[in-house]
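Here the complex is missing one protein chain, while the rest keep their positions.
== subunit A ==
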Amino acid sequence: MPFEPKEPQKEIKYEETRIYTDAELNSYTDEELNNFKIKHAIPDLEELENGPWPSFVADAKQEALHRRKLAGNRMLIERDVVEDMLGQLQDSFDDGETHWKHGGIVGVFGYGGGIIGRYSDQPEKYPSIAHFHTIRVNQPASKFYNTDFLRTICDLWEYRGSGLMNLHGSTGDLVLLGTTTEQLEPIFFELTHVLGQDIGGSGSNLRTPSCCIGKARCEFACYDTQDLCYELTKYYQDELHRPAFPYKFKIKFDGCPNGCVASIARSDMSFIGTWRDNIRIDQKAVKAYLSGEVEPNGSAHQGRDWGKFDIQKEVLGLCPTKCMYLEGNELKIDNQECTRCMHCINVMPMALKPGIDNGVSILLGAKAPILAGAQMATLIVPFMKAEPPYDSIKDFIEKVWEFWIEEGKNRERLGELMQRIGLPKFLATIGLRPVPQMVKNPRENPYILWQEKDVPGGWSRDIDAYRSRHKS
């Protein structure tokens, strides 16, 4: 089915938006790069280039050389900004401490997030990075972007910023590293008016929601992650841009329990696609796997000698709840026992598929901090349908926020608040009844504290009557 956008799409043509000519973009030879030395000595950073993996130092040197070759009027911040950044990083290695100061009042008009102020504490030594602010671009997650869009952003950032970008951060944003305060508003204007992009979340805001590629390419997706992520991003604009939370709040969306976004570990509110009916089985395809006609794991292990596919060893024996068995060549699943681990589906994707009564599980309270220990999310809503306009999901989000804003201390994440007050109280406050699926680890350690009124007969019993019934 051809893609039909729900809203009019603005086509960005690089030939119309480009700032630099091809000659300016391809301005140095490999030989020049090999012989290139930045103006500061950076022996420890150069050591990082010797490993087997691509190094950011090599990338930064390319950018430094590229800026050396550009004409002075073709960039609006200092030419040697990248060289000074590398020089200061070497100092940090030498001194064993950072030379960045971060935070401040920089931002764009009306926005409380999206820009993070960053300053060097050695502005005399490294004047080009005295101001080196970060901009987070909230490009809608997991959409398809063509090179016209990406090249336009790169040109803009070369012209008004350092040219350094970070595309693999856990925020999910495109992170533009290093510009001066006076460039912030012009960059914001270009992003919003030319590229149709907003800036992302930072500070005590809802952070940029992020999702997996979902139904756009993945047959396991149990709901439309892109649609839900985009809808909530637009619906909660006020929470994204005007900070009034006790601290940061992250929402992430995984289309299925494979959890490619790792929302269970990285977000205060994690949505994981699931199903409440049965795993679909194509018995003909099961036989094809058994006979070796179809390779397991979507041929991911092709070309290596793993031996013949052994369903007993590779699937049934690895099922965490042992809910699968073979009757002859027929695969049977006791779906009541399935914990949605996805292993069997991943190994035999042509034979097994998630059910069709789909929705999301909602988990709360994860965080992955740098200083204290990481915390995984806790299952709070075992199943909820996820269909536009997502009213039940929005109601739930707002209930959780209302409680956290009221009860949370300054700089207290939702997971910490849940730990502080205890889960029974938390559940009661947001109006959920405890259910057996809410277990800390599957099938062990139930955390539900029963109240006496919930238990038929309460706590009291006649011990003599009990003993008369149980004499030995």
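Keep this in mind: a residue touches a chain if its C-beta (ideal position, glycine included) is under 8 Å from a C-beta of that chain, and two chains touch if they have at least 3 such contacts; residues count from 1.
Definition applied: contacts and distances are computed from a predicted model.
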Omitted chain, identified by the protein name its UniProt record gives, among "Oligopeptide transport system permease protein", "Dissimilatory sulfite reductase D (DsrD)", "Amidohydrolase family protein" or "Bifunctional protein PyrR": "Dissimilatory sulfite reductase D (DsrD)"
Among A:Tyr159, A:Phe188, A:Tyr230 or A:Tyr247, residue touching the chain not depicted: A:Tyr247
Of A:Gly104, A:Pro382 or A:Pro434, the residue in touch with the unshown chain: A:Gly104
Absent-chain interface as seen on subunit A, which is shown: 102-107, 110, 112-113, 115-117, 119, 123, 127, 130-131, 134, 180-181, 202-205, 238, 242-248, 405-406, 409-411
